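Below is the structure I would like to discuss, written out as structure tokens.
Each chain you see keeps its place in the complex, though not every chain is here.
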Amino acid sequence: MRPGATPSPLAPLAGVLLRGARGLAILLAVLVAAEGLIVLFGVKPWYVPRPSLVIGAILATPEPYVQGFLRTLTETLMGFVSGALFGIATGVVFFRAKVLKELIFPIFVVSQTIPVIAFGALVVLWFGNTLIAKAAISFYLTFFPVTVNTLLGLESVDPRQEALLRSFGAGRFQLLRRLQLPAALPQIFVALRLASALSLVGAIVGEWFGDTVGLGVLLLQGMYNENVVAIWAAIAMCALLGTGFYAVVAAAERALVFWGAEQ
Amino acid sequence: MTTALPHAPWRLHYTKRKGARLPVAPAHPGAASLARDDAAPAATRGLLDLSGLTKTFGAVTALDGFSATVEEGEFVTVVGPSGCGKSTLFNIVAGLEEPDPGSAMRFEGKSVHAADLLGRVSFMPQRDLLLPWRTVIDNAILAMEVEGTPRREARAQAEKMLPEFGLAGFGQQYPHQLSGGMRQRVALMRTFLFKRDLMLLDEPFGALDALTRTMMQRWLLDVWQKNRRTILFITHDVDEALFLGDRVLVMSARPGKVKLEQKVDLPRPRPAEIVISPEFIRLKRTLLEAIEEEAMKSFLAPGAA
Amino acid sequence: ADPVPATLRLKWLPQAQFAGFYVAVAKGYYKAEGIDLTINPGGPNILAENLVATGADTFGLSGGLDSVFAARDKGLPVVCVGISHQLTPFVFVVRADGPIKSIQDFKGKKVTTWFTGANHVLKAMLTKQGLDPALVDIQPQQVSVTPFVDGQIDVITATRYNEFYTIKTRMGEEKLRTFVAEDSGVTFPRDTLIVSETTAKEKPELVKGFLRASIKGWKDAFADPKGAVDAVMKVAPTLDRAHQEFMLTEVQKLMTAGKVKEDGLFWIDMDAVKITQQLFLDAKVIAKPVDLDATFNRSFLEAIPLADRRP
Amino acid sequence: MSARFHPSRATQRGILGMVLLVAVWEGVARGFALPAYTLPSVSAILGSIWDHRQVLFAAGAYTFAEAVVGYVLGALIGIVLAVVITLVPMTRNAIVPVATSINSVPVVAWSPLILLWFGIGMPSKFVMVALAVSFTVFVSALAGLDRVDRRSVDLMRSFGAGRLAILFRLRLPTALPLIAAGLRVSTVRAIIVAIVTEMLGAYDGLGWVIYQAVLQVDFVKVWSAIFVASAASLLFFGLVGFAEKRLVFWK
């Protein structure tokens, strides 16, 4: 391993493309196999429809799916970003002020045991049928794991490293910026990966409270119109969104936390 | 085949800040004044003067009346069994922990609290504690950055020191790409770049294998010889303490105090072979005898090592 | 003057059962009345009465008399200003070749229904036919009709416009037998238009304008069902067109039944209301009779010329 | 040391925080004379819990049963899959992508299909909860099993130990802390998923009570059911956390 001997900058891109192509090929194979099995065993379409029907349904009226995808993506992102920022902020605050942590953290814990879906009416009451309403639910599901992991990450910083920086004359802010936050980053990212899935759940559930656009709406319509093809079409879009978003967060993690769990 | 590393000509550029002084010529104070006379004028008491340092953690008394003086430019080594309070001593001198009331510390002739020492001594802890998200260079300049030195300037200074620390070409590597010996040298470089009169090295080579450690010792002496700084150096290893130090402080088992103070009158520069010279062996025997019974005390206690 | 913003909260997802409102929006009938109307769909966990009572929505097409009574009983200040479906909108379906030929045959059979009002109709029917409801195995009904199609249940509840269509397309209409509430002397008008007491008191013109435009929309929808379904499918493009067209014709039957021919669309038939209230009192869904005069207000409808209201 | 309960300062503060919250809630609800459909007062909710204690307890027990069965099912599936992967490494490339892609769809999105396939009785709740729990447990179990020090495995091998001996004596105990952590965080999810599924179709349970109460415009009852749900979640969380402390004593 010679210093400076970095591999070609194209190598990772090629790797990603290769993996993407392989994944696509496998997906295609699975779909074809499913189609074959369903036809072979004569499975009724209202149990499991043929993949070709599902794809056909999306292609027949692509706009609601595309619009729904974009809308749900927007809500998810709003909830995710606000939840992540709030989670990190509260994590830092709780880390700094133990009193606040001891007073408020139990309330956070209890808040997470409440099924929001029971409060559809309240959510609409408070936020209306706006993007904010979905983002709020998404936020509510997202922030907690981030708070917990930020706190955990900050608390598990090596005290010897803290002592070292203090011996250099570092104050609280310097400690936070140069040591504690970077050291907590791997732990924070574990939560962010989790939160990427949760924020999507929040957006979808939020759309069940009387909305017109979004993957959650499509899912609900499919369900209550007993249109199994539409349900699968909506699930496929959710999968696309979920996988994509997770992949982006995971890629960000790999880029930012390149040193891994080393230490 | 004898000396380990290329010696790039670099010099310490002391920044003029609170009480920093230019490095003085090698002090070698001969028989250091071991009498601790409180009436004597401050100037004769050296760079650092500790008297009656005591520290208790709940039920555990880590230090109990530790007293010692370190002269400017001196290389003092401290040996003692595991858990005898060596790191506690350093934490106090680095300003991280206040000693119990009744302890007295003087630094550069002035009476100080531990907290006053924060940012005024250059401290290297027991493990390298490199930050995994920083490159070699950026780890090395960490202390300077905290001080407020602009990054560009700090990096430029560090870059120049890489060869002397055997790290030429490794500036952009990350810690996980380095061997244990190299990591330790980065940590040492960080300590050297934090230019203070007093350096505290807490078992810097403890995690290294015996051979790498020998190499590092020789190299450290080389570096020190050319850039005389006052060093207080903790080790478990009697050979190391004798090979490096002008003076060896042997600590008693917990609670730690000075059990024996041994001047090391070996000539400098010290060749590797010195460890098998009769004089070295005589000193070693003295130290081993003093240490033996202390070591026994902590050997069987659970949680000690 | 600028149009006044207002919202209509539906009881359910966008479908042709609400076509008239969508047509009225599309044709600008609300605008013409000075109303900038937004239609908000319903969903499984929100209740129009609640949102109208709190002022979150201006108008509501709520579940029906059942939910209006329940809301008044709980002190929600909602006022019913019109009733859409004049007849019970659901039927009880069995297999034509099965053992159930009459309501008496429900005895000991597995019957599923919605526990949101339909269960009371079922019980009333059974009681009227002299069958103790306790002798029937009544269970909550799930979203899907598949258990009925697969023969796991004997009697299923179906809205004439939704579930019945699904069952019919899966099994064929000739394989089915239906039981209608009105045949047992039970009636259960549903899909009520509601406003809050505040709106009723302070903005009567708004309510009147809304009703006028809505009736116009519905009349257009009946006149041009294809265009009306288009308007709905613009909002919910994944819907099945054939189903929606069927739905519109069924809804037309429900909306134009009873006294509507004389009294006009959305007419509130107080006799039917009283029958339904008695049904709820008997079932102990509401603790005491509600103030019918405060709950039902026909004045807004009556302000519209009868000719305009007639279908 | 007396046997009486001496809460730590953290516990005292936690209780104080909750009390403050309740006081503010009660104050706001009463002070602004908020109607129940906006925000009922805590006292009204507690009163309603007492009034409906039988119904709520029965519904709570029903939901708890669904959650626990689904939870156990999901935990077993997760652990077994992870163990299969460690015993037969070839299966990793098949199991992990399938599990990940199923998980990339939010659990709630599966609910329409699960209700369709398994009906609105308990089985659909078991499946939904299992779905929600299994992946979390699977991921943590796999991480735990993978975390085993290769050198420890080699040591066992040098003693002549086979795959199974290594699994039971080394891998599973090593993975236990992570598995237990995964199990602990899954508890609350299990209850919530059971409730959410119930709200979309059920014969009984807290979600069913909530759904009915919403339609009957009985918001105090909605809140009562939520309080019970919250208590059930905390109980479940506490029980698993307690078991974890006992089991993973060396942490």
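Each chain carries a letter (A, B, C and D) given by its place in the written order, and its residues are counted from 1.
FYI, a contact is a pair of C-beta atoms (placed from the backbone, for glycine too) under 8 Å apart; a residue touches a chain by one contact, two chains touch by 3 or more.
Since we're looking at a predicted model, the values are computed, not measured.
Enquirer: Since only one instance of every chain type is displayed, give the whole complex's chain counts in label form.
Expert: When all copies are included, the complex reads A x1, B x2, C x1, D x1.
To be clear about the criterion, only the chains that are shown with their structure count from here on.
Enquirer: State the pair with the higher C-beta contact count; candidates are A-D and A-B.
Expert: A-D
Enquirer: By C-alpha centroid distance to the whole-protein centroid, which chain wins?
Expert: A
Enquirer: Which integer distance in Å separates the CA centroid of chain B from that of chain D?
Expert: That gives a centre separation of 53 Å.
Enquirer: Using mean C-alpha positions as chain centres, tell me how far chain A is from chain B in Å, no decimals.
Expert: 49
Enquirer: Let me have the rounded angstrom distance from the C-alpha centre of chain A over to the C-alpha centre of chain C, please.
Expert: Distance between chain centres: 39 Å.
Enquirer: Among all residues of chain B, which ones touch two or more of the remaining chains?
Expert: none
Enquirer: Among all residues of chain C, which ones touch two or more of the remaining chains?
Expert: Expected reply: 44-47, 50, 54, 143-144, 146.
Enquirer: If I apply the definition of touch given earlier, which pairs of chains qualify?
Expert: Every pair of chains meeting the touch criterion: A-B, A-C, A-D, C-D.
Enquirer: Contact residues on chain D for chain C in the complex?
Expert: By the definition above, chain D touches chain C via 35-38, 112, 115-116, 119-120, 199-203, 208, 211-212, 214-219.
Enquirer: Mind pulling up the chain B residues that touch chain A in the complex?
Expert: So the residues of chain B in touch with chain A come to 91, 94-96, 118-121, 123, 125-127, 129, 131-133, 142-143, 145-147, 169-170, 172-177, 194.
Enquirer: In the complex of these two chains, what residues of chain A are touching chain B?
Expert: 1, 3-4, 158, 160-161, 163-170, 174, 178-179, 182-183, 185, 257-260, 262-263
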